[in-house]
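Structure below; questions to follow.
For this view, one protein chain was removed and the others were kept in their places.
And then chain A:
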């Protein structure tokens, strides 16, 4: 009996916590007249699916394409340079590796909003601002790379060393053992971490806002922000926009929830 009371309480806590997300969806479904009703309705009386309208009116295709480009580019760079580093840090124990790990941990904590000033000045001097999306990708990759390395390192640490040594004895080179044994066995950890990094870059804001001046190249976060002036009245539009934007993220989260939680907790422990 006590178990079911606890379960009911737990569901209540989750419901209270997730209310903002629920409220976003409910508002998105309400017609504008119902939005400003007082007292507010907690279930849309006359639900309207104006997804297509908001999609074209707020030019979401362009914004989401840019977000996607930035997220894909960032993840590609990070996976390319970070995976091997995570592997080496997990396998080799030496003072130099400890120093490298410490340096990487230190770079993980730098806040984007404080790093953007020097990045902006440096990028403008080397002409990178001519390619603003590339500039954001490069900066965001530097921001998320340390986290990727730390989380992937724990994935590689769970791969038994003996399997690789066996491959070496069988005549494999180090490169062969890395690609043939270590990566396939750490695949799940790498995949989940990459998804986290991807989602993070998909919601990136500071760098895009500061480095991308041209409206046609801005990602969805900056687009959303520009529709929310201090006198916003189009709350239905803003919430529909948000709902379209985050629904894929929520779906990925629900599918990977168990792995994300265990990946995070393992990364935090070691």
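In this text, a residue touches a chain if its C-beta (ideal position, glycine included) is under 8 Å from a C-beta of that chain, and two chains touch if they have at least 3 such contacts; residues count from 1.
What we mean here is this: contacts and distances are computed from a predicted model.
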Exercise. Among "2-acyl-glycerophospho-ethanolamine acyltransferase", "Pyruvate dehydrogenase E1 component alpha subunit", "Inner membrane ABC transporter permease protein YcjO" or "AsnC family transcriptional regulator", find the name that the UniProt record gives to the complex chain excluded from display.
Key: "Inner membrane ABC transporter permease protein YcjO"
Quiz item: Where the complex has a chain not shown, which of A:29, A:104 or A:155 is the residue touching it?
Solution: A:104
Quiz item: Among A:29, A:70, A:141 or A:159, which one is in touch with the chain left out?
Solution: A:141
Self-check item: Residue of A:166, A:216 or A:250 in touch with the missing chain, whole complex considered
Solution: A:250
Practice problem: Over the whole complex, note the residues of chain A touching the chain we left out. | Solution: 2-4, 6-7, 9-11, 13-14, 17-18, 20-21, 23-24, 27, 35-36, 38-40, 77, 81-82, 84-85, 87-89, 91-92, 97, 100, 102-122, 124-125, 138-139, 141-143, 145-146, 149, 173-175, 178, 196, 199, 202-206, 209-210, 221, 224-225, 228, 230, 235, 238-239, 242, 245-246, 249-250, 253-254, 257-258, 260-261, 264-265, 268-269
